[in-house]
Every structure is written in C-alpha cells, then in structure tokens.
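Have a look at the structure below, then the notes.
With one protein chain removed, the remaining protein chains of the complex are shown where they sit.
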Amino acid sequence: MNTSATRSHVADHSGAAAPVLSLIDITKKFPGVVALNKVSFDVRPGEVHALLGENGAGKSTLMKVLAGKHQPNGGKIVLEGEEKSFENPKQAKKSGIVLIHQEQSLVPEMSVAENIYLGSLPLKWGNRVDWKKLHADSTEILQRLKCSFTSREMVSHLSIAKKQMVEIARALVFTPKVVVFDEPTASLTDHEKPVLYDIIKTLQEQGVGIVYISHRMDEIFHLSQRITVLRDGEYNGTVNTAETNEDEVTKLMIGRSLELDHASKPHDFKENMLELRHLTVDGVFEDVSFNVRKGEIVGMYGLVGAGRSEVAETIFGLRRPSSGEILLEGRAETIGSSHEAVEKGIALVPEDRKDQGLILGMNCRDNMTLSALGSVSSMGFMKTSAEKVVHDKYQSAMKIKTPSWRQKVGNLSGGNQQKIVIGKWLHTHPKLLILDEPTRGIDVGSKAEIHALIKELARTGYAVLVISSEMPEVLGVSNRIIAMYDGRITAEFDGDAVSEDELVHAITGQVAQAPKVATAITDDATVP
Amino acid sequence: DGPYKIGITQNNVGVDSYQTTYESAFEKAAEANDNVEVVILDAGGDVARQIGQVNNLIQQRVDAIIIWPTNGQAVIPALRQAHRAGIPVIVTNSKIAEAGMEFIAAFSGPDNVQQGVSSAEMMCDALGGEGQIVQVAGQPGYTTAMERSQGFEERLAEVCPGVELVETQPADWNREKAQRVMENFLTKYNDIDGVYAGDDNMGVGALNAAKGAERAEGIIFIGATNFAVGYEAIERGEYYGSIYQSPVDDAEAALQTALDILAGKEVPKMNFFETPKITAANIGEFEKPVF
Amino acid sequence: MATAEQGSNRVMFGRVSKSGLMSFLSAQGILIFFLLSMVVFSFFSEQFLSQSNVMTVVRQASIIGIIAVGVTVVIIGGNLDLSVGSMLSFATVLVVDLHDKVGPTTAIILMFALTLMVGAINGFLVGFMRLNSLIVTLAMLSAIQGGILIYSGGQNVDIANQDGTWFSVFGRGYVAGIAVPVVIFAVLAIIVQIVMSYTSYGRRIFAVGGNPVAAVYSGIRKNWCVFSTYLISAFCVACAALVLGSRVMGSQNNVGQGYELLVLAGIILGGTSLLGGAGSIWKTVIGVLILGFIQNGLLLMGYPYYTQWLVTWVIIILAVWLDLANKRKRLLTTHS
Partner (left out) sequence: MVNNMINVKGFLKGGGFVQPIWVFVIVITVFFSFMSDYFLSVGNLTNILVQTSTIGLIALGMTYVMINGNIDLSVGAILGLAASLSVGLQDYGLAVAVIAALASGLIIGAINGLIVWKTGVNAFIVTLGAMIGVRGLIFVYTGEQSFYATNFAFSDFGAASIGPFPLLAIIFLVCALIMHLVLKKTGHGRNTFAVGGNAEAALDAGIRIGRHMTINFIIVGFFAALAGVLLATQMGAATPNLGRDYELWTITAVVLGGTKLTGGYGSITGTLGGVLAIGILRNGMNMMQVPAFYVLVILGVILISVLVIDQKLNVHASKGVSI
C-alpha cells in the first residue's frame, strides 16, 4: 500500500483554510472486523471532500463515528480546533454535524415537515408544537430544493426519490458546520441530481464543510475539491480532484485499473424467453409490450415512479395483471406467485435489498441459499456442507467481504449486501434474470464486475432484463433499451445506437408518439 | 299479580357442571311458571361485569334481581343501588358479606359453613380421631370456598384435635389443578391419611393423583357438592363421603324465594336448603347427581 | 486487513463457536439461572431433588411443554398463538366426551382432525388473510371457548370406566420407567427441533419470521408457511389434550384456561424473542422446566402458590438482564 506517499496531505500547498473538522487516527472494531484502522480525514470550510472506497471499506462507519452513532475504539475528533467526543447523535447534531444517511431514516407515518424537523420540532408554550412555524420553515426548505410535494404530505406516500429529498432537506434546517452526504444519489435519478448539486453549492458558499460519499465518479469529479480513499478500513491517500483522474483514483481504491469492456455485449440471441403482450395492472401501468430473448440483455430506463419495478413484480408473480399476457418461451403463462415464478426459471433481484432482498438477521450462507433450498437439501434435510460450498463459490466469485459465512447479513456494508442478493439469485440458475437497480450502492470496481457478469450470463444463454435509473449502466449493458414514462412504454431503442438525448426525452414523456430508432416489437423476434 | 320480570346474574356458567345445571334448572322452573318472565345473564366470573349487569337490570326496571355473587363483598354497592331503586335482591348459592345484608331481601342456598362442619365430622369418624390430612380448597377469595374451609377447620379442631391439617392449597374448582396439587402433596408428605376437597370435582382429581402414586388405599377422601364422579367413587369404595347438594334444589329455591317476596309473603332472611352427608352407608337414599 | 482477525479474535457469530463448552454455556444465561435455582431449592427442601419429585415436576410440565413446542414454531414464524388455551379445552372435552360414545380410537382421530381444523382456521386467517395474529388468536380464544360450551352444554365430561380403557396410557402410563407424557414431550421436542434446524422447511419458517417481505421475494410461499405453523401448534395442542384427558379421565370446559400465558412465560424464560425469525425448541424446553421447578420448589418450601408469580417475574427480569449483559460483554471484549 502506498499510504506514506500520499499521507502528506496533498492539498496543503493550495493554501486553503484550516480544516473545520479533523478526524485523527480513528479506529473502529466490530466483532471479527476492524472496520477502521487509524483513519485520518479532514474537511475545510466551503470544501466538498469526497470519500471513496470499495464496498465495505469503512466510509459509512467513519461517518457514523463522526455523527455519534458509533463510539470509536481509538482516535479523536477535532471540530474547529476543539477536541470532541460524541456519545450520541444528539450531541453531534448540536455541535453542527449533519449526516444524511445512506439508508433512509424517515418516519413513514409522519408529515414531510415533521420528518425534516425530527428531533427539533419548533415548540411554543412548553410542549406545544408550533405548526405554523414548522410548515412555513419546511415549505421554505422544500422550495429551495425545488420539491414538488408539500410539507404536509405523509412521507409513506412519497416515492423513494422524494424521500431522499426529504432526507436531504434535513441538512438545511440549521446552518451546520459539516454536512455528510452518504450516497445521496443512489436513489435519485438524473432529474433530481442538479437540484442536489445546487444545494451543495449553496452550502459551500456559506462555508459549510461537506463530506460526499459516492460510487459515481462523474459526480465526484464534478463536485469535489479533494478526494480521500479508504481501502479495507485503512486510509489510502488524499488527492486534489483537479490534479487527478478517474483511473488514478480507481487504482487507489482497488489497487488496479478498471478494464472496461464496452465492446463485449452479447450478440447471439435465440428464441423469445419472455414476451409481454399489452400487460396492464390497473392504476399502475398500462399496455406494456416487449420481449426479451435468450442471450439478450434488455435495459429498462425511466424515472423513479415510472412503473418499471411494478412490471418486474408482475412478471415475478407478485401482482395480478388486470389484462394482457405474459409468455414464457412462447407459451402464455399465469404466474400466480413468486414461488411459481422461481419454479418457471425467473429470478428477480429486487430494488430494495433491505426490505425485499434479505433476511437481515440471518447469516450470509442462509441468505445465499434461500431461493434455491432444494439444491442444497435432500428429502427436505439441509446439506450444510453443500450450502457452504454455494456460499463460498459466490463469495469468491463476487468478492463479497464478510469475515465468515456466519456473519449476519445486517452487519455487512450496503454494497456487500447487494452482492449477496445477486449471488442468491444467480444460484437459482434462472432462465430469465430480472435485475432491478442491480448496482445501487455498489462500488465502481464491483460494478464493472457485475456488468461483466451480466454480459457473461447473457452469453451463456440467460435472458436478462436490467432495470436501472443510471444512464451509463443502461447504455453499457443493454442490447435494447425500453423507455418508460408514467406507466407506459414510450420508446424502444437499439442499445448501441441510441443517444443520451433521445433517452432523456423518452423517459420524461417528451418523445414523439412513434419511437424513433426502435427495433420493432415483433411477435417472433429472432432477428439478431 | 304478575307477570313478574325477574333478572338473574349468575357467577360463571359453564365453569363446572353444577353451575350449568343450575342455569338450566332455573330456566326450566321459570318456564313452568306462567307468572314469570326472566332475564338471564352470566358474569363469566368477572365482578366488574356482574356489577354492570346489575346496573343494566336496574335500568330495565326488573321486578326482582337474583344474584349469584362472583364475590361476596364487591357486589354490595351494586346491590345497595338496586335496593335504593326499590328492587328486591335475592342472593343465591353463595353468601355476601355481613355489611350487605341490609340491602337484600333474602338469601337462598346451601349453608356452606355447615357443610364444612359436616365434612370435618365425617373426616373425624373415618380417621378415628388420629392422623395427618391436607386440604384442596376452592377458588381463593370466593365465599363458598372460604366458608367451607372455615367450617371444616374450626369443627375439626373441636372434634378431632388428634387430626392435623398440614397444608391447604387452592385448586379453583378445577379437577386437573387438584390433581397437580395433590401430586405435589404426595411427594412432599410421605404420610397422608386424609384429603378434604372443596368439592367432588377437585376431590376426584386428588383421588386420581393418589391412585397414580399407588397411595390411594391408605387415604380417606372427603369432598363436598357430590358430583356424579364422586358418587361413583363412593360406590366403588374409593371415596369416603361428600355432601349432597342439588343445583336443581338450589335454583328452584332461589326462584321460589323471589316469587314469595314479590307476592308479599313473609320470608326469612336466610333460606337454607338441605345438604345432607352422603357416604357409602346411606348412598342408596340418594339419586346419582346428573352432573 | 479488515477481516484478518478471524483466527486470533475468535468471536461467536452463530450458535456455537469453537471455543468450547464454556462460551456456549455463558451464552445461555438462562441455563445458569436454571442450575442456580435448582441449587437454591434443593438447599431449602430435601425432597426437591428426589427422583420422585423431579419426575412429578417434569410430568406436570409436559402438558405446557408440549404446547410450548408448537407455539415456539408459530413465534419463530413471526406470529403469536393465544388460542392454545381454549384449543386445549376444546380438544380435551372432545376426546373425553367422544371416548365413551365412539370408542378411544375414533375419539382420538376425530379430536385430532377437529383440532387441526381449528388450527387451520387460525392459519387461514393469519396466513392467507394476513390478519394480525395477536388479535385473531385472541378472538379465536373467545370463539372456541364459546364453541366448547355450546358443544358440551356447559357440563363436565367424564370417562365412565377409567380403569378399563387403554386411553389411560397417555396420561398415566410408563415406558421403561418414564411417564408417557414426558416421553411424548421429549419426542415432540426432539422432532420439532430437528425439523427447525436441519430441514428446508425450518429454514423457510425462520426466513418468514425474520422478514416476511423478503421471504416472499425469495420465492417462499409465505402464506403456506404461516398456515403450517398453526397446524403444528394445533397438532401439539391435540397431543397435550391426549395427555390431559387421559390423566384426568374427564374434563371441564375451561380446563385449558390460562395455559396460553403459562406457555408464553415458559417460552420467554427460555429466551426466545417474540419478534420472530429466531428461537429454538430446546430453549423452550428449558424455560418450561424452569417454570415447573419454580412452582414446585416454592410449593415444597411452603409458600402460597401465588408467590411463584412474583418469583417468576423477578426471574424473567434477571434472566433477560443476565443474557443481555452477557451479550454485551462479549461485544465489548472484542473491541479492545
């Protein structure tokens, strides 16, 4: 590791102000894991300091230590020259540190305003909530964030992206000293991102120090002044953004360059695996028709709320179609339950790993085999050794970072959790693999690996449907791209011939009625 | 000059056969009499609910209220209200505390203290004045249970100072609980000569336990409220004796007392019906109980 | 390396670690308590540890234990079953009443069939209708109790010829010197423990209790799983009714009243959380036995029966505390 080379804080010669916050030699241990080993990190006022690292590198943990959620086993926190120790989140918050969580932490059955001011509701005469002030202040914040919803809306009614905006709105309640964004864009679409960037800019102008965690290089290079890389719980260097490039940063993160394999999309398509004909679920999506062939990767692109997940859930037997047909390998099928779907060779990597993908209290091995228990049992009895083989296979294939198969999945980092979900579904050896936001929260290295994996699977004959809100991802892996807007398919494109502009138009409903560069949706689509 | 509307709130129908048989006997007796219309309620063993029921009956302005108290003390204020509303109250089966007597028109039922006394006398006879016994009591806090225990314990000390009551445990009128209690007694005491049970349902439970431990031979079992199972056990010679108490008599007496009061007859405050001793010696004189 | 410590810093992730029996025991605060209370009681009462007393306690605990085995499965699956008390009354009254009418074999078959049917209703309402199990089984508690009373007309039921029927074997018989109720309890506990830990069925139940949504997204037929846990619970209740009916050779309509709470107390004492997705049968067995021994120990010491409740309270609090302190300590030691 080349720590010593970069440790001499590169940015010093820029003559910037003294840091508003310094973390010095922070160590944090969990059972079986040293999540952070003497990590140092600082932020200057008005600076965006990006924190990078592979999944499980310790980014979230470091920020949780800062925010008083975890107690470090060693090291110190210095805020504006003063050493601090935060025993709980409240103390950290009081000192001006705001953490926007990676995993959303909202109260569903409360209004947007109450969520924004959670823990600091304006009160008058003793304990009475000052509703007027609450809503006025919240409305102002929402306006700054250009949010379309009101402060009185119930959070449980909001889409995941809107929820993320609420989460972000919390940072604007006080004028904080340091704001930490932990993968704020993981569930935002390109639509909402500019608003977030504006907010960050405003905060910067106010002299707030900003820590920005993300796996998206474009964002990091767009926003940050400095980049610090963590690797396996250790500090691995800080660079000035202006003086580096993606490749260099990636090397710092994963120790090598990424080999990008743009060229190697599959191209050997066979007969139809899946075909939807005028599929409709009343009030959710309408008249959805498309097909996925064996050996083909079809991308589904759209804004959050467009109804893509719902289409996937319907194929997977979780919703009843109101009308229309689902054909598998040319036969019309009714898929009454997820169980039937699995039996018919369909796999769905769901978009919400915590709620839908994993049993957080169970260990890695048990999660991994859960969808294919038949393959690791005989006559109903589990073959534990076979299970371990399965676990180890996917752990090494996907480089899942876990101290042991016994580790509770809930204790893994977000990205590693996601890998478990993917592994679990690969192990069912499906004929049709549906991936809903497969790389949400996954680091660049792993992302490239997953993309390569998807292509490899298609090449071996899998039919793959990838739902994603990330344009580079859709463009990078898909043979064909289906654009969805407001519950309808608006266009279908050739994955290699479409432009970004065309895609953006299609998913915002601005497309001309007839799809422009579409491969015709034919009933027998064996044309390569 | 009827027809009279009489409301009854019972203790806990269905908890054992005695109470259930009482209810059907009461219904039958009321049906047989054209002059009465009855409102039959059941408190399910819950005092608070019974008080609510008394209030409801007052609300409906029934002519008389018969109550089988779930508790001899807690119901008194409710009875006081009935009394104030001018509705005569007849307490059946189980007595209420002294303080409530002024609010009721009459009590009708067995004399449970006397029953305890009779059982003590039988025990004394059976043991020949010498021995070590245990008691399986009825539901704690329930007047009938307390009176039987009280009658038994006091009389035993008088007539049989040589018999020692080593321990009492409640079994809530429940045969299975009685069986468990007795099993524990049997492991705890190597020497048990007699068992007094608050009713036969529990007595037979105790007998079961003793039979299971193969110690039934040497033990005298005495119960109260002769149930069919107790009657048969006396016939077989496994059970020494009990008290014959008919729920039918109990129910009919209660209704009759109420009717007498409504008819303006002079009725004594305490109306006890006969509850004789029953043992192998006189069992022929009694019919086997239907419950 | 973040994960390098596996060898030197041995920690328990799953059930048992390699560090041996001691750490295994220390993880089981409840077991310590069990042993401790045994010692205290035997100090105060000489009979306490006598063979006959221990046998009596275990025999008495088996009815609760048999039911608790089934309820534990329901709880692991993420639900509750409060109707077991009423169901026990129902099954016992049925089997006893039918015994003289149709003979023991048919009576037993009918009783199992009808009890399983009640379990199926519970399972249908909770599993397929997705109603809240606490309220459903509470409502069923009431409805079943009413059902029995209507069936029996509120009368006690009895078996006339107690000594002349092989039905007596379930409650009063012995196999190789061990009481049949205990044998049934043990066999059920072992079978169900094996099913829960070593079969794919058990794995599914844990998954469903741990995260029902994810279980469905994993292709598990959640509704069937939940449904089946209520069948298991009903089956256990039917077994318990066999023992109870045979032991008493008669039944009152409310014979099972309050059993649901004793069963829960036993399960909780054993340390199974009520949140679902975790728990084990053997913990339940220990919990039920502790409950039985406390009750018995106090009785032998001559305390009135209700002091047992007070002691149970204190023990539950202390036991969970100890268990927790233990876990915390294990966490702390790995930090330094």
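By written order: A, B and C. Residues from 1 in each chain.
We adopt the following convention: a residue touches a chain if its C-beta (ideal position, glycine included) is under 8 Å from a C-beta of that chain, and two chains touch if they have at least 3 such contacts.
Computed from a predicted model, the values in this text were never measured in an experiment.
Q: Over the full complex, note down every shown chain the hidden chain is touching.
A: Taken over the complete structure, the missing chain's partners among displayed chains are A, B, C.
Q: Among C:A107, C:A265 or C:L299, which residue is in contact with the omitted chain in the full complex?
A: Answer from the full complex: C:A265 touches the omitted chain.
Q: One chain is left out of this view; which of A:H101, A:K162 or A:R293 touches it in the full complex?
A: Considering the complete complex, A:H101 is the one touching the chain left out.
Q: Check each of A:K38, A:K69 or A:R459 against the chain that is not shown and name the one that touches it.
A: A:K69
Q: Pick from C:L31, C:L116, C:L149 or C:V192: which residue touches the chain that isn't shown?
A: C:L149
Q: Can you name the residues of chain C that touch the chain not displayed here?
A: Looking at chain C, the ones touching the missing chain are residues 82, 125, 129-132, 134-136, 138-147, 149-150, 154, 212-213, 216, 222, 261, 264-265, 268, 273-275, 304, 306-314, 316-317, 320-321, 324.
Q: Tell me, which residues in chain A touch the chain that this view leaves out?
A: 67, 69, 88-90, 93-94, 99, 101, 105-110, 114, 118-121, 123, 126-129, 154, 283-284, 313, 318-319
Q: Provide the residue numbers of chain B that touch the chain removed from this figure.
A: Contact residues on chain B toward the absent chain are 13-14, 39-42, 44-48, 51-53, 55-56, 59-60, 70-78, 80-81, 97, 99, 140-141, 170.
Quick note on the criterion: only the chains that are shown with their structure count from here on.
Q: Counting only C-alpha atoms to place each centre, which chain is farthest from chain C?
A: Following the centroid criterion, the farthest chain would be A.
Q: For chain A and chain B, what's the span in angstrom between their mean Cα positions?
A: Using C-alpha averages as centres, the distance is 72 Å.
Q: Any idea how many Å lie between the Cα centroids of chain A and chain C?
A: Comparing mean C-alpha positions, chain C is 43 Å from chain A.
Q: Would you please write down the residue numbers of chain A that are in contact with two or more other chains?
A: none
Q: Going by the contact rule at the top, pick out the chain A residues touching chain C in the complex.
A: 29-35, 37, 56, 58, 73, 232-233, 316, 318, 337-339, 341-343, 348, 350, 355-363, 366, 370-371, 373-374, 376-377, 380-382, 401-404, 406-408, 424, 428
Q: In the complex formed with chain C, which residues of chain B make contact?
A: Touching chain C: residues 13-17, 19-21, 23-24, 167, 169-170, 174-176, 179-180, 183-184, 186-188, 201, 204-205, 208, 212, 227-229, 232, 291 of chain B.
Q: For chain C, which residues are in contact with chain A within the complex?
A: Residues of chain C touching chain A: 1-6, 9, 11, 13-14, 198-201, 203-204, 206-207, 210-211, 213-221, 277-278, 330-331, 334-336.
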